[in-house]
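Complex shown without one protein chain; remaining protein chains in place.
What follows is chain A.
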Amino acid sequence: MVEWTDQERTLIANIFANLDYEDIGSKALARCLIVYPWTQRYFGGFGNLYNADAIMNNPMISAHGVKILHGLDRAVKNMDDIKNAYATLSELHSEKLHVDPDNFRLLSDCLSIVIASKMGYDFTPDLQAAWQKFLTVVVFALGRQYH
């Protein structure tokens, strides 16, 4: 089980309290598809992904980015048992969606970078540490049911 300090819990709760899901979610997914273009393989039915501008203005991608970001909510609500909280989602990504789990790490990195761009120096080293630890745990849980 993952140990969280009080400081980490507070830092993570603060991020979510001030999170603009529409803005951050859409930007993070678009950035991931642009910076790591092979991730586009999962979005064949999402319309025009031909270039960076098309991706950034694609409403289906925006909506999906927001949906993915809300997927983190269940981790915040279940900080002490993230592994089990994501068991069904992990199965979904493995059995139905067939997503290579390395993509979760790529998206996490883009998410951190988008949040950093919004927060500037408020994204302190301690906050980055707590946030990345949180994402690492979620990423691990999402990959857990793959076989």
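Keep in mind that, in the parts below, a residue touches a chain if its C-beta (ideal position, glycine included) is under 8 Å from a C-beta of that chain, and two chains touch if they have at least 3 such contacts; residues count from 1.
Assume contacts and distances are computed from a predicted model.
Novice: Given the options "Hemoglobin subunit alpha-2-like", "NADH-ubiquinone oxidoreductase chain 4", "Phospholipid-transporting ATPase" or "BOS complex subunit TMEM147", say which is the protein name UniProt records for the missing chain.
Specialist: When "Hemoglobin subunit alpha-2-like", "NADH-ubiquinone oxidoreductase chain 4", "Phospholipid-transporting ATPase" or "BOS complex subunit TMEM147" are compared with UniProt, the left-out chain turns out to be "Hemoglobin subunit alpha-2-like".
Novice: Among the options A:Ala30, A:Val76, A:Val99 or A:Ala141, which residue touches the chain absent from this view?
Specialist: A:Ala30
Novice: Which listed residue, A:Arg41, A:His70 or A:His98, touches the chain dropped from view?
Specialist: That would be A:Arg41, which touches the missing chain.
Novice: One chain isn't shown here. Among A:Ala63, A:Met79, A:Leu92 or A:Ile113, which residue touches it?
Specialist: Residue touching the chain left out of view: A:Ile113.
Novice: Contact with the hidden chain only, please: which chain A residues?
Specialist: Within chain A, the residues that touch the unshown chain are 30-31, 34-35, 37-38, 40-41, 44, 48-50, 52, 55-56, 109, 112-114, 116-121, 123, 125-126, 128-129, 132.
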